[in-house]
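The complex is shown incomplete by one protein chain, all other protein chains being positioned as in the whole.
Letters A, B and C mark the chains in the order given here, with residues in each chain numbered from 1 onward.
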Amino acid sequence: MTDKFSGIREQLYVIIFEADTRVGRAFDLTLIVFILLSVLLVMLDSIPELHQQWGSWFWGGELLITVLFSIEYLLRLYCARRPARYALSFYGMVDLLAIIPGYASLFLPGLHLLSTVRILRVLRIFRVLKMVQFMGEGSNLWLALKRSRYKITVFLTTVVTIVVFVGSLMYLIEGSEGGFTSIPKSIYWAIVTMTTVGYGDIAPRTSLGQMVASLLMVIGYGIIAVPTGIVTTEMMRPPPVGGVCPCCGRKVDRAEER
Amino acid sequence: MTDKFSGIREQLYVIIFEADTRVGRAFDLTLIVFILLSVLLVMLDSIPELHQQWGSWFWGGELLITVLFSIEYLLRLYCARRPARYALSFYGMVDLLAIIPGYASLFLPGLHLLSTVRILRVLRIFRVLKMVQFMGEGSNLWLALKRSRYKITVFLTTVVTIVVFVGSLMYLIEGSEGGFTSIPKSIYWAIVTMTTVGYGDIAPRTSLGQMVASLLMVIGYGIIAVPTGIVTTEMMRPPPVGGVCPCCGRKVDRAEER
Amino acid sequence: MTDKFSGIREQLYVIIFEADTRVGRAFDLTLIVFILLSVLLVMLDSIPELHQQWGSWFWGGELLITVLFSIEYLLRLYCARRPARYALSFYGMVDLLAIIPGYASLFLPGLHLLSTVRILRVLRIFRVLKMVQFMGEGSNLWLALKRSRYKITVFLTTVVTIVVFVGSLMYLIEGSEGGFTSIPKSIYWAIVTMTTVGYGDIAPRTSLGQMVASLLMVIGYGIIAVPTGIVTTEMMRPPPVGGVCPCCGRKVDRAEER
Partner (left out) sequence: MTDKFSGIREQLYVIIFEADTRVGRAFDLTLIVFILLSVLLVMLDSIPELHQQWGSWFWGGELLITVLFSIEYLLRLYCARRPARYALSFYGMVDLLAIIPGYASLFLPGLHLLSTVRILRVLRIFRVLKMVQFMGEGSNLWLALKRSRYKITVFLTTVVTIVVFVGSLMYLIEGSEGGFTSIPKSIYWAIVTMTTVGYGDIAPRTSLGQMVASLLMVIGYGIIAVPTGIVTTEMMRPPPVGGVCPCCGRKVDRAEER
């Protein structure tokens, strides 16, 4: 009987944790649909008009999804090879986080905060995608970012310094009339400007301020080339031995060659 | 007689569907001019002042263009090698879509929607360009996009997750005073901010909100390097055997060489 | 005497048209300073307060600069090898354009338009820079743009189509309340949004409109990778025979090799 049992556990494991079989893929797809549905539900429930009219339907949908995710969590615990390790892993936490705020929002509806935390279920998308082909590419991106961490640090330090410097300068130049009421607010404006977002809620009025702002815009517009150059260069790095160089197209044969 | 007939059909086919002859190119150019004229007409007709003053002229112009496009459509049907297949193809649909709303808007002027649908004629530009040199380049772009679809999916998933997460966070932090009245509205703000559009209709007021917004801006400003890196890397990929490497300019002779 | 004369002409030619001698470089530098001064003068003169207070000084400065540029133009005509050809060349036109509006604005001060045309003197910067090292790089940039003109055409056609399509869609969705009063205005909004400028003078109010706008923003944010990829790829193209490949660093020896 233990054999049969462990057989079921093994099968469940393959379905729930892996994506190589047809049933496993179907499970993943169903999960993604439910995750998206639950996120949509939280979003719609936050719209006051819809909450008033369809509030009880949303409550029902939330109940259903929370129960389904609870069953899924218990099944994961049941068929995981090392349940404790799973429960304490990052994705185990994410899975747990997908149900606790659900129960909390169902039975403590007054807690605004808890009901919004449910939106973190969107992170579960990554848990499902982790198992499929996509994530290989994702880890490549991650590696490219990791390899260029020094360059990125230098870049970010430069950006922060420029932003602090120009922000303080504008605080002196513009004063409180234009909205530059304090240095932090001026730095906020500098970030809004340098990243080319440009809300316009705070904007320079004086000629000198507009000249400094123009300079900052041109810097911000040009300096974006730096992270772009970094990431592109990293992405073109030769692949591990046995792969094909994306730039020259030559096969990388030996480690020494590189 | 069938011979002479099929000769005319053949000649028409070469003129209408191909662009290798001088007459064929002239036909394509005329078509592009009429497409642009018809799109311009729809645009001008939507301006209330112009509609009131020149409405009947626009009606006349629309009639002329619709009739011309109808004749063209019938000719295409007539000389196509497989008329049914043409009629059901994507470009056949586009060609049909260029005339139906025309007749509808001519004889049912009250239907605002139908008269705007005529603007879809702009898609016909692609149908004409398809036959000329440009499209070779276009298909290269398309191939580059297609080859990097996994990377793009990972990128978009990350962007959507960040936007949902930060949007919900700002909904909690800012509340309804700053315009963050619901999670969907907050997510809309997060997209506006992260893509560096920055309308400023919704903008954070609290210090904490402005700090989170600053972080989102810097992320949005930096993360643009990722699609840029992806597309650039793909464009530099060596072409298939027999092609010329866009990077080194060498001819790629043998598969082993690569 | 003709010999001495042609000697002076030759020397003047070297000073005015070339930049290889010390005097020639000094002349170019002086010219750039006067061009920038004259542009600054036009700019300051357009500020109502300054015009009222310093108007006569600006008039004097304008007189001085116009006379100096006139002398320069006459000298150029005098020492040019083929005066007629110079006068009809692009830069000859630019040189002439630098003085005519000057005289016009001096003696017909009421003509607002003519006095602003003087700002076109800024184009003379290029005429001076043409002769120095910078322009080699400039022509490389130009070549890169020229070589990728098909790709750029496809890109721009796609952008225009998206903008016309989404603009018309938003005209239907939003209507005139949000500022989408006509299709051209909606297309203007679509351009403002897709290029991530985002003034905020026209912005979607309805939920559906904001969803479409979000999509357009993400497209605009991602599609910028395409021109970037095109330009980067073109810039890395191997140089002509005898140069060094910027990518692989190999010397390009023979035309066949490429």
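Just so it is clear, a residue touches a chain if its C-beta (ideal position, glycine included) is under 8 Å from a C-beta of that chain, and two chains touch if they have at least 3 such contacts.
Values in this document were obtained by computation on a predicted structure and should not be read as measured data.
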Item checked: Which displayed chains the hidden chain touches across the whole complex -> A, B, C
Margin query: List every residue of chain C that touches the chain not included in the displayed model.
Written below: 39, 42-44, 46-48, 112-113, 116, 119-120, 122-123, 125-126, 129, 133-138, 140-141, 144, 152, 156, 159, 184-185, 188, 191-192, 194-201, 220, 224, 227-228, 230-232, 234-236, 244, 246-251
Check: What residues on chain B make contact with the chain left out of this view?
Finding: 196-200, 228, 232
Checklist line | Touching residues (missing chain, whole complex) on chain A | finding: 150-151, 153-155, 157, 160-161, 164-165, 168, 171-172, 181-184, 187, 193, 196-200, 203, 207, 210-211, 213-214, 217-218, 220-222, 224-226, 228-230, 232-233, 236-238, 245, 247-248, 250, 252, 257-258
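Here is the rule we use: only the chains that are shown with their structure count from here on.
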Next item on the list: Write down the chain pair in A-C or B-C that repeats the interface of A-B; the criterion is over half of the contact pairs matching by residue number.
Entry: B-C
Margin query: Roughly how far is chain B from chain C, centre to centre by C-alpha average, rounded to an integer in Å?
Written below: 29
Next item on the list: Let me have the rounded angstrom distance from the C-alpha centre of chain A over to the C-alpha centre of chain C, please.
Entry: 41
Notebook entry, point to check: Where does chain A touch two or more other chains at once, residue-wise?
Noted result: 196-200, 228, 232, 247-248
